[in-house]
Every structure is written in C-alpha cells, then in structure tokens.
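Notes to accompany the following structure.
Excluded from the complex is one protein chain; the other protein chains are retained at their positions.
Then we have subunit A:
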C-alpha cells in the first residue's frame, strides 16, 4: 500500500490532475512538499511512495531531494529559521542581525536548538531586499516571510512558534 496516497488521497489526486496523465513525473516536486509536511523531512518510505506514484526510480526522486534546497533528507528542526544575508540585505545590516540572533538563540548557523524546534540557516536572496533584515520560517508545510525585522521582533516570532508547538503537543496528549 502506498502510505503517502493513503494519508493524503485527495491531495495526491489534485496534484496529479495538474499534469498530463502520461507525464506523472512532473508531480515529483509537489509530492515531495506533501511528504515533507508532517515530519519536516523526506523519509526513505516517502521516496519509495513517490517513485511509485510518478513511475520513476527511487534514485531519481532522491536526486531531486538533493538538488533543491527546500527539501530535507533528515530532521534538522521543526522550524527552519532562514535569514537572508545576500548582497542587498547585507548592505542593510543583515549580517549583524544574523550574528545577534544566533547569539540570542544560543546556537550557531547550521545548528538546532536543544528542544529540536529551531534550525538556524543563512540563505540567499528571498525577494524581500527592500525590507531587510528579513527571514522566512519553513515548517509545518508552510513558508512564511517576516520582514523589516529587529532582533527583538524576530525573537518574538520564534517565541510565538515555540508556544504554538507547545500548545499543539498539549492537544495531542
């Protein structure tokens, strides 16, 4: 049984309907996002499921995961805090912003907070250069922009996410 199809029957059909029936391979990227939604990364089982749906090899799917930066093949943290330090942002203080945020969070770039919630990343331009400093949060199947930030507002965003995760956990228990 295809676990991805079983978990998201309607979404899988909706995705496949976008492309010609004989071009199922085109669905690989949206299916990867779908598979990543729950756990935040792509598991070996997902590769198999997607390969089956798209009628391509597992290696083909794995190579796509490796090529694109927004797919992860291991759990790095529930929320990826992606701070832009590309040229236009760097001209407006983004490197300092990242350094301070990193200190306040107590983790370096590429590291995860001990609670497993936040992974701090430095990224290239995200199309918000006029509102630097900026970062995006990738997690829970979404990517959300946060613009015109200060270290204080960024920490508030992170605290709100922590609260949200705690509440969700409480609901589950």
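We take it that a contact is a pair of C-beta atoms (placed from the backbone, for glycine too) under 8 Å apart; a residue touches a chain by one contact, two chains touch by 3 or more; residues count from 1.
Simple rule for what comes next: contacts and distances are computed from a predicted model.
Chemist: As a check of understanding, state which of "Rieske domain-containing protein", "NADH-quinone oxidoreductase subunit F", "Thioredoxin reductase" or "Permease" is the UniProt name of the chain not shown.
Modeler: "NADH-quinone oxidoreductase subunit F"
Chemist: Which residue numbers on subunit A touch the omitted chain?
Modeler: Output for subunit A: 18-20, 23, 25-30, 32-33, 54, 56, 63-64, 67-71, 86-88, 90-92, 124-130, 136, 142-145.
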